[in-house]
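Yeah, one chain of the complex is gone here, protein chain that is, but the others are all in their spots.
And now, subunit A:
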Amino acid sequence: MRDLSANGVSVGRKSAWRRLPLAVKIGGFIILLVLLGMVAGWLNPTDPNATGPNRLSPPSPQHLLGTDLLGRDLLARVLAGAQNALYVGVIAVGIGLSLGVLLGMLAGYFGGWIDSLLSFVLDSLYAFPALLLALLFAAVFNPGATSSMAAIGIAAVPAFARLARAGVLSVKAQPYVEAARALGMGSARIIARHVLPNILGPLVVQASLAFAASILAEAGLSYLGLGTQPPTASWGRMLREAQSYQELSVFPVLWPGLAIAFTVLGFNLLGDGLRDWLDPRRQSR
């Protein structure tokens, strides 16, 4: 029988859903809406980059969210921005997760000087201002989505590595790992079979929170002109462009900001909720 609960108490599927914290449900719902928005952006016949005669129009039946200075439809641009945000988030979190878990597990599993060296490097990276890293990346490579995703991903590595290392250290001390080794299992197999499944929960939580942070970071970098380059619609870039004429119309500034906040809220709620749910101290209730 499938066991969906974290603490080993057997519960059926339906009550597991009921037991999920409200935050997880709301967060999941918001993320679903963002995903739907992304799909809607693909299906939407309005080209997000097509300019039109109606400049700076307020929300109207033709342009539900209004238009910007060049007469581009803001709804189409906000939806296209969702594609961009999720794309950047997936890549950045992918980099942070894979590199972080790999390095953290190496450090925790092998210990000794490998651990000392990796921990030193990761701690230094943690203290290094993430934004300066992004600035340097933009200088070494050309500013753009790729360099910003790489910088955001690398800045996320230490948090994942820390979790993986701590998880490995606690799992490594378990009798079943000793038993596996006594049976002749190799390191790679022990890590894959016994260690990884046991640290999956905290990693999922961290991934969700890192996704939220990546979207905020990408918006910030695009706002500075170092992230996604025009004409691709990105929320940060839209804010950068709209700032210069915000006395004329508030809508080009309003929507991208709300879109960022909404998406980030979804991933934050999901991550926070899952963390509370997985926390053994909260299970006794």
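Definition applied: contacts are C-beta pairs under 8 Å (C-beta built on N, C-alpha and C of every residue); 3 or more make two chains touch, one makes a residue touch a chain; residues count from 1.
The rule is simple: contacts and distances are computed from a predicted model.
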| item | value |
| --- | --- |
| Identity of the absent chain, which is to be given by its UniProt protein name, from "ABC-type quaternary amine transporter", "ATP-binding cassette domain-containing protein", "Dipeptide transport system permease protein DppB" or "2-oxoisovalerate dehydrogenase subunit beta" | "Dipeptide transport system permease protein DppB" |
| Option touching the unshown chain, where A:L79, A:A138 or A:L274 are the choices | A:A138 |
| Residue in contact with the excluded chain [from A:L103, A:V177 or A:A219] | A:A219 |
| Full-complex contact with the absent chain, from A:L33, A:A261 or A:L278 | A:A261 |
| Residue ranges of subunit A at the interface with the undisplayed chain | 124, 127, 129-132, 135-136, 138-140, 212, 216, 219-220, 223-224, 236, 239, 243, 246-247, 250, 253, 256-257, 260-262, 264-265, 268-269 |
